[in-house]
Every structure is written in C-alpha cells, then in structure tokens.
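Every protein chain but one is kept in place in this view of the complex.
Order as written gives the chain letters A and B; numbering starts at 1 within each chain.
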Amino acid sequence: MAAAFSEEGKKKFDQEMARHPDRQAALIPVLHLAQGEFGFLSQEVMEYVAGIMEIPVSTVYRVATFYTMFNKKPVGKYHVQVCHNLSCSLLGAEDVLEYIARKLNIKVGETTTDNKFTLSRVECLGSCGTAPMMQINDRYHEDLTQEKIDKILNELLTRG
Amino acid sequence: MPTLTIDGQEITVEPGTTVLKAAQQLGIDIPHLCYHPYLQIAGCCRLCLVDIEKMGKPQISCATIANDGMVVRTDSEDILRHRKNVFEFHVKNHPLDCPVCDQAGECVLQDYYMKLGLYQSRLQDAKLHKPKRVDIGCGVIRDSERCIQCSRCVRFCAEVTGTHEMVLFNRGDHTEIGTFPGQNLNNDYAQCLTDVCPVGALTSNDFRFQCRVWFLQSTPSVCPGCSTGCNIYIHHHQGVAYRIKPRVNEEVNGPWMCDKGRSVFKRITNENRVKQPLSKDRGLQEAGIREALSGAAAGLKKIQEQDGPGALVGVGSSQATNEENFLLRQLIKSFGEASHLTLDDRNCEDTLEDGILFRADPNPNTHGAKEILGAAEGWMPFEQFLSSVKEKKIKAALVLDYGLARLSEEEVKDLSNLEYLVVISSMKDTISEQADVVMPCAVFAEVDGTFTSFDGRVQPLRQAVPTSQGVKPGWEILCQLADVSKITDVRYSSARGVFDALCREVPFFAGKSWNSPEILVAGPEYIKMGGLKPWQTWSFR
Partner (left out) sequence: MEFPRILTNNIDKPDSHRIDVYIKAGGYKSLEKALKGMSRDEVREEVKKANIRGRGGAGFPAGVKWGFIPKDSDKPTYLCCNADEGEPGTFKDRLIMEKDPHLLLEGIALCCYAVDSHLAYIYIRGEFCQQASILEEAIEEARAKNFIGQKILGTDFDLDVIVFRGAGAYVCGEETALIESIEGKAGQPRLKPPFPAIIGLFQGPTVINNVETLSAIPWIIENGGDKYAAIGTEKSTGTKLFSVSGHVNNPGVYEIPMGYPFDKFLAEDLGGMKDGKQLKAVIPGGSSVPVMRVEEMENVNLDYESIADAGSMLGSGGMIIINEETCMVNALRILARFYAHESCGQCTPCREGTGWIAQILERIVGGDGKEGDLKDLGELADGMMGQTVCPLSDAAAMPVKSFLEKYRDEFEYFIKNKRSMVTG
C-alpha cells in the first residue's frame, strides 16, 4: 500500500506548506508529521513526502538521515530513550539503562518481540538538573529511581 | 583592482577573485580537495588554509576574497603544520589502499599524501567500514570508504545537471555519499562524477582496471558525438584507446562532456569495423588496396565516359572531417564541371537538446561539410539527390563515411538504381552491403583533421591511435583514389596540407591555418581538477 496522509494529516500538511516563506522550510515539520502518522520514515514515506512537497527525494533522504529523531527503521510502540550524557551518567544513567534492559529483557538498541518497547541510549535531552532521565515517546520522565521506572513501565505494560 | 601579496609576491587581480585563484595566477598551488573551479564553494575540506595578516586564525583561501593590501602566506611554518594536521584527518578513515585502487596515479589525495610527507599513520584503531564497489548506475562505481566527503559530486548533480541524485547522508564520520536507496544515477553526464571525484570513491566501470593511468598518453581531440564539439583528450596506451576525458574549453564545454560522447571511443574497436577493402568483383569479399582502388577508379571513370560527369555525385558527410569533405569536392569536381556534390543535412537543427551540452544534430561537422560542399559548383540538395537516384539520372556515387547513414529503408533500396557505388566506410552497414567497392577508413581517434562545430568553430583532431593495416584515414584514401585515377591536382601528404588548401579555396576557412591559436585550443588537462597532471608529475618507471 502506498503511503498517504490521513485527512487530518493532509490538513496539517497543507497548513505547514502555506506557513513558511519558502516551501522547503516545511520539510522538517512535514517529516515530524509523517513519522507521527507512519511510525517511521521508510523509503516509501520519504518518496511520498518528496512527491507531495515537489522536492528531490535525495533532499528528503539527506534531512531524514541527518537528524536523529527521525527513525529510519521501525521502533516499538513505546520508544524508551535514556540519556547517557555526562550529568545523567554522574547520577547513574548506565544503571538505569541496565535496569530497563533487564526488565524488558532486551539489549540496548533492541525492540521487544511484541514490538512494544524499543530501548535506546541517546545524547543530552536538556534535562540535566533532574538526572537521570529518559524520554518515552513525547514525554520526559525525570529524577528516575528504580521504583519510578517500575511504575512507569508497569503502567505502559498494562496499558497495552 | 585589489593588489595583494602572496608569499612575498605582489599580484593585482580582478575584484572578487579568491585568494586561492590569485595564488594560482602566481603559480602557487595551494592544496585543496573540495574546491572545484566550476562548482560552488563548499569550504569543507579545510586543506587550503592560509595565513592572512590581521586575521586571527587561518582562513580557507577558496572562500576568502582577495582584498587590497592583503598579506598572505601559504607556506609559513604554522600553515604547513595546520595543513599536515588537516590532511591527517582526511586519511584517518581513508583505506590507503593505493596499490589496489584504480584511482592511483591520478588521485589528488595520494599526491598530497606524498607531498605532505605523511608516511606513518598513528592510527591505533580500526578504520570505519562502509559499502564498497556499489554500482550506482550510468557506469559509475561507488566506494564509500575512499570518499573524503568533499561533496563535489553532490554539487555537480545539483548545479550542473540539476538532477540531485547524489546526496550526503547520515552525520559525523558516518557520513556517506550515495543515491537514494533503490534509485540510481539518471543523467547523461554521470561520468563527469568520476572526473570531479578527487579520489577513488567514484570510478568509471568502463575504465576500471583496464590500464594504470601512468601508462596512459593523452592526445587532444574533439568529440564526434554531436555538433557541440566538446574538447576532449583521448587516453591511450600502446595503440589502444582506453577512455575519453573532457578538455577544458571555457567557450565550448567548460570541463564537462556527456556520457554519449565519452563512449565514442568504443567505435574504434567496434566489431563491425571494415578492416580490409571489399570489392563486388569478389562478391563483396576482401580485396587488396591497389585492386580495390583501381576497381573504384575504373568504375567511376566508366560512368563519366558513358553518361558524362553529370551522372556522378560525391556524397559528403557531416561525420567526416573538413579535410575529407574538401578532398571529396576536389576529386569529384576533377571528373568534370557537371559533376554533383551533396550532403545529407536533413534534421540537423542546432537546438540544444538537454540545456547543457548535447545538441540535436548528432554530427560533429555538419557546419563544415555544408560550408565546403554547399558553396561548390554542382551542389545538389539532398532531396534532389534522392529523386535523381530514383529516376536514374545519377548513375554513380562516391560516399564518405556515414554519408548515407541516415537513409530510410526505402531510400536504401533505391540505391540499387545506381550503376556504381564507392563507399569510404569505417563500419559495415546496409550501404556498404550495396557497394561495388568499400574502402575501410579510420575513425576520429585515428585521424588528423578538423571539425567545424555548430557555431562555426574550427577545432582540431589529432591522431591518438594507429589504424590497423589496410585501414586509412579518409583523406589518404581520397588522395590514393585520385592518384589511381590519374588526377594530378589532388595530391597531399598530410591532413595539414589539405587544410591549408581548404583555407585558400573555401571562403569560410579563409585566414585560418593549422597552427593558428584559434585552432589549437588546447585547454588544460582535465584530471580531477586538482591542479596536478598525474602522468607529468609521476614517474613510476
């Protein structure tokens, strides 16, 4: 099936295209939108975006591969991203990673077999004062402790 | 106009000139990798750093505009150290597999490696691995490990062809060049990427591992692929042509040429080449040169005597050189004033086909052939020639190489109306099949001569490779035919002699001469634009 925005997505796309003084300026917002709709930026999605924005697909490819928030491969329903930069590491980021990996029974960088969780290590998320921390999808979870991690993950596990 | 000092030498340059270009004007070569004179400035290789007085830190000379009073040093101790540092980063992940790399000998990185004297790498860790030997279409092979991310290829596809296939993807030291997955190069100039790439990251499938470049010799010539007349070099070794590279001519092709043009050297080894004269007396089988020539002379003479010179026609060719067309004219006219000359100039409009270089007229010399034949007495428009053949008013024809190559099937059939047909041809085709005599002739890389491009520019071809035995340049065949026919005023010992006569007799060529600067537009050797000419600076022998 060829990629195509939902009606709602198409509306947002049109808004974004009309918003900026230059058409290509809509590219990053549109890729965010596409990732929201399709989960990740497959080749097909990149070609679709290039087509509707009327820009070379190589331009889309360039941008999609430059920015780390754009997933070029599928990720789980919940993308658990643990900051491992200095402030978080000083306060136990590696332990957090290890704990979550053990709890989800996957290695860092892997996705659970039910495609629910992907665990990644990421660079500074600008939350150093509340270290250690992680981001799950759009949300920040800060001042992490084992109890807190248990609570967050258990809730997501039961939520389905 | 700003005057600046570079390494103690003063120079005044046009406003807007970069320091790098100003230095080049002084003969100072500042090492550079990403800079390419025909592409926009990227400023990313950081190799062309220079010291400029009153500027705090080293500046890249490719992007710094020369200002009045600037004092530049390209060889200070500081700069040499910086250059060495930057260079070390360039080769950090580069494989340094020169002995097995086909770019060796014309690799800018390799040359700098030798120059900058970095023989021992301090790298203790593994080099990054990236895809190697990937066919990315249009005969271009990509090796991402060798890529130094200069972005010339990306800029070429964006700025010259506008096709945007090449892209840098990923980030940091994982950055790679390539095309979008599943999409290959798709433009008619893709081989230029192998020219702009300063290293062995993009190489030509046709040329890879055919010949080490330091063995190659280089002969200037003109591309016979269309009426633009792109200036080229033919690269050859021991009589074998290996590839064609564009030769810079600002007014014609800049540093580029199209892929079609680049593949014309394959004509030399085409399996359909006529290698020996063919004669119908032998059932269109191979004949000796003397025998074939005598046959042809006798055949033409017979028609002349039987039906008068008006039954004779010389068919010129816009694929043949000016000299060949001129000799055809001389020879035919010596059979008598009533003889005819014609040229297939149908559908030869001068329109630029792709907006870059390729023109609709696939012939290199339509303009010249028209000037020579069209101005002659007895000129016969081509349609009239075809109807005259049909009506059997024309009985015999002498045809230059490719002179009738664009006839329709129907028109070819009509040729059987001719009583005698002599064809000077490099390839076997439906025309040569009908001929009474076929004289094998040389192709562009095997001859001296000139082409006249669509805009009337007379440009030189020089013989790069020898012909095989039995095959002769068209002008020589025509001279021999004249000799056998006892025609005394068509006697030349070189293409140059023919050209001089042509200049005397054809008004369009008046005032031109074989060695005039206008003729010898020998642009700089276009190899990677690194400022180096490998087989001049390298001596492995």
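Simple rule for what comes next: contacts are C-beta pairs under 8 Å (C-beta built on N, C-alpha and C of every residue); 3 or more make two chains touch, one makes a residue touch a chain.
Model, not experiment: these values are computed from the prediction.
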item	value
Contact partner of the left-out chain, one of B:Leu26, B:Ala63, B:Cys98 or B:Val134	B:Ala63
Residue among B:Glu10, B:Glu77, B:Asp125 or B:Glu410 that touches the chain left out of view	B:Asp125
Contact residue for the chain not shown (choose from B:Ile41, B:Leu118 or B:Ala338)	B:Ile41
Touch with the omitted chain, as defined above, among B:Asp29, B:Asp75 or B:Glu88	B:Glu88
Sole contact to the chain not displayed, among A:Asp95, A:Glu123 or A:Asp150	A:Glu123
Those residues of chain A which, in the complete complex, touch the missing chain	19-22, 24-29, 31-32, 55, 59, 62-63, 66-70, 84-87, 89-91, 123-131, 135, 138-140
Sites on chain B contacted by the missing partner chain, in the whole complex	41, 43-47, 49, 57-58, 60, 63, 82, 85-86, 88-90, 92-93, 122-126, 128, 148-149, 168, 170-175
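In this text, only the chains that are shown with their structure count from here on.
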item	value
Interface residues, chain A side, partner chain B - complex	43, 46-47, 56-59, 61-62, 65-66, 68
Chain B residues within the chain A interface of the complex	164-171, 179-183
